[in-house]
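Apart from one protein chain that is not included, each protein chain of the complex appears where it belongs.
As written, the chain order gives the labels A, B and C, with residue 1 at the start of each chain.
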Amino acid sequence: MDAIRLDLEGLAARVPDEAKIALPPDYSYCAMALVRAIIARGVKGLHIIGVPALGFQADQLIGAGCVATVETAAVTLGEFGLAPRFGAAIKSASIRMLDGTCPAIHAGLQAAEKGVPFMPLRGVIGSDLEKRRDDWIVADNPFEESDPILMVKAIQPDFAVFHAPLADRYGNVWVGVRRELMLMAHAAKSSLVTAEKIVEGNLLDDPVRAAGTIPGLYVGALAEAENGAWPLGIPGGYDADAAELARYVEMARTEEGFADYMAGNSKEAAE
Amino acid sequence: MDAIRLDLEGLAARVPDEAKIALPPDYSYCAMALVRAIIARGVKGLHIIGVPALGFQADQLIGAGCVATVETAAVTLGEFGLAPRFGAAIKSASIRMLDGTCPAIHAGLQAAEKGVPFMPLRGVIGSDLEKRRDDWIVADNPFEESDPILMVKAIQPDFAVFHAPLADRYGNVWVGVRRELMLMAHAAKSSLVTAEKIVEGNLLDDPVRAAGTIPGLYVGALAEAENGAWPLGIPGGYDADAAELARYVEMARTEEGFADYMAGNSKEAAE
Amino acid sequence: MSNLKDIRAEEILISAIAEMLDGLPHIAVGASSPVPGAAAMLARARHPEKTRVSVLGSEKNNFFTDGGKELFDCAGQGRIDAFFLGGAQIDGQANINLVSVGDPDRPKVRFPGSFGSAYMYFTVPRVILFRLEHTPRTLVEKVDFISAPGTSEPHVYRPGGPYALITDRCLFSFDREKGVFRLASVHPGHTVEEIREQTGFEYDEPAEVPETPLPDAETLAVIRGSVAEQLAEIYPAFAAEVFGLGKAA
Partner (left out) sequence: MSNLKDIRAEEILISAIAEMLDGLPHIAVGASSPVPGAAAMLARARHPEKTRVSVLGSEKNNFFTDGGKELFDCAGQGRIDAFFLGGAQIDGQANINLVSVGDPDRPKVRFPGSFGSAYMYFTVPRVILFRLEHTPRTLVEKVDFISAPGTSEPHVYRPGGPYALITDRCLFSFDREKGVFRLASVHPGHTVEEIREQTGFEYDEPAEVPETPLPDAETLAVIRGSVAEQLAEIYPAFAAEVFGLGKAA
């Protein structure tokens, strides 16, 4: 079955206000071009979920006022330091923050992947994370006396939003060892995917390639986007554009600088 | 780090009496040659787990008297019909049978993979399977009133025992989309693996190949075994030897016939 | 119109099952079910841009890449719309038994086992029971072992369940509210009386029971054409026997 193929604007148009979207960390395959198109649409009230951490995508979405809730184990720009628009939003309490921990986010997604309402997880008990989350409950291991264990409520995003190096006309998407993208796709109601290249053949026909491929079944719609992760890089592909990322971090220190940066980028994109 | 490389007898020697071993179904990658070596050792009291179903491997292990407990969603020889030595053992109540269902076995292994004591699973409630298993408990979903859900106790095999088309000197094992083998390897304390071919390079160096590869970390020891699945086939490799499988099924109808078959095979192997 | 003499019993079953699958997004089929497999392929041939088919054990009709668990996870996610189950015994409450006859600890007959039935029966909205041997021995009042129950208490999470039972003699629909089968149609060459005689459980029988429709010429052409060809990859023996197709060596 052929995939639904759209352009970036068409993909972005599928994300309604208040959608819950799962995003990969900066070192995975991030659909930065799609995120810019979502921002350009002026979407509001998003609930963004870091799988398990967020970076530039989140900072730009937050800075642009698209985000109501951030659920993640961390927001970091890595070697570029703290995320400025995220930091500002936290200080002004303009976003709801759900601080989590990496394996709890994976566990919540795995629960949705399995169609179960929760997933047990070791650790976490006694942390302030646990005390501040009402979607986590400490319950008893039914197989042991006096063995409390964390139950993490299932996390079912409306959309998994990510980039990939390769896809095919059937919507099969190759992500290699970046298997958190497959987990996101399984857990989400649907996935919106950009790919460096969309080929005519079927990626599943090659048994070696198939092992790292998300079947089209999980992919709602697809757009080709060369350099779609820019200014981030993609593993095994191109490096991050460090100068551009540094320029962003510098400009995004202030709300005005951030607005100028985003306006400039939209202008560039339109040219 | 180099893998521990042994011959089939060396691998088989690692399996003590009463070990709990996980085995793949006939249509996956079965280490039939290794199973014959385990039988030749005269191991007793094995607890074998079908992931999720068992076939020729189980029938031969049971016929040879190696097995105390069978935990599986099914034992079947596929188009060759019912498993004769399994059927005889059930009728004489000489093995303990833990009837399960495919997703509960996967869930139990996933619990061990995550290091949690149990995993919730939908369905199953009200079946006789559930009523007869004391390692399954129907408990309450802590997030909803009056929502009973099955809790499946973690399944941690001592060994995952399987075959693969390709491995490398570091113990990395390629299994492609046969990902239940990776789940088995993660869940088990250790894996004993045979491979059609063991190459010198590192399978993880190729990002396409890496996506279907189990890292050497999980592999206790490794043996090269060309045609190691014979008389079963391997996906993408060789077909099953239907004549040989039919010969087995015919001979294994009786205890004597089975003994003759196994003696003949051992003789052949020794020649 | 097609002529009964030219039409095989399997083709009537394939066509009748495909009607129940029409337009569904995702139909999954277990490995040893050639007739349901063919019906799923027929449904896909009718709506190639709407219907996906997953056949366990097929290389060409199986797009799963996350191991044995993916089929079940997929069902748990609500991404599988129809599935097929058999039963060594099936009873009037649609309980199925894939384990054994007699006392399960000392069974008279032992079958392979429950496979994924205890889960798929709860999670897949349209489970079609398929049993070619329609006798009082197989369609029983009460199964000796419940591999998967046909109905559940109202508070048990169960988006899925039995939708129909098709045998070599007839088609039953299942009324989930009442928890009983209802005779929906009788296959050509069989009678309502024969069904009564050969069924070990009580079921609802309407005053008028229609005959199971024969596949029309177009449907037959698809079954004997592309469906038979695709089937030969997975069920070579069946394709050879029913459609006279040989598997390429």
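Following the convention adopted for this analysis, a residue touches a chain if its C-beta (ideal position, glycine included) is under 8 Å from a C-beta of that chain, and two chains touch if they have at least 3 such contacts.
Keep in mind the model is a prediction, meaning the values are calculated, not measured.
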| item | value |
| --- | --- |
| Interface partners of the hidden chain - shown chains only, full complex considered | A, B |
| Hidden-chain contact residue, picked from the options B:V75, B:A89, B:A107 or B:A211 | B:A211 |
| Options A:A12, A:A64, A:V124 or A:V193, residue touching the unrepresented chain | A:V124 |
| Sole contact to the chain not displayed, among B:A112, B:A195, B:A225 or B:A240 | B:A112 |
| Identified contact with the non-displayed chain, of A:D99, A:D135 or A:D241 | A:D99 |
| Contact residue for the chain not shown (choose from A:A19, A:A53 or A:V208) | A:A53 |
| Touching residues (missing chain, whole complex) on chain B | 1-2, 112-116, 172, 182, 186-187, 204, 210-218 |
| Residues of chain A (touch criterion as defined above) contacting the omitted chain | 25, 27-28, 51-53, 72-76, 78-79, 82-83, 86-87, 90-91, 93, 99-104, 106, 110, 121-130, 132, 146-149, 177-183, 235 |
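One rule holds for everything that comes next: only the chains that are shown with their structure count from here on.
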| item | value |
| --- | --- |
| Distance-maximising chain from chain A - centres being C-alpha averages | C |
| Geometric centre distance via CA averages, chain C-chain A, whole Å | 40 |
| Cα-centroid distance, chain B relative to chain C, in whole angstrom | 29 |
| Centre-of-Cα separation between chain B and chain A, whole angstrom | 36 |
| Junction residues of chain A, two or more chains touched | 114-116, 210-212 |
| Shared-contact residues (touching 2 or more other chains) in chain C | 64-66, 70, 72-73, 76, 123 |
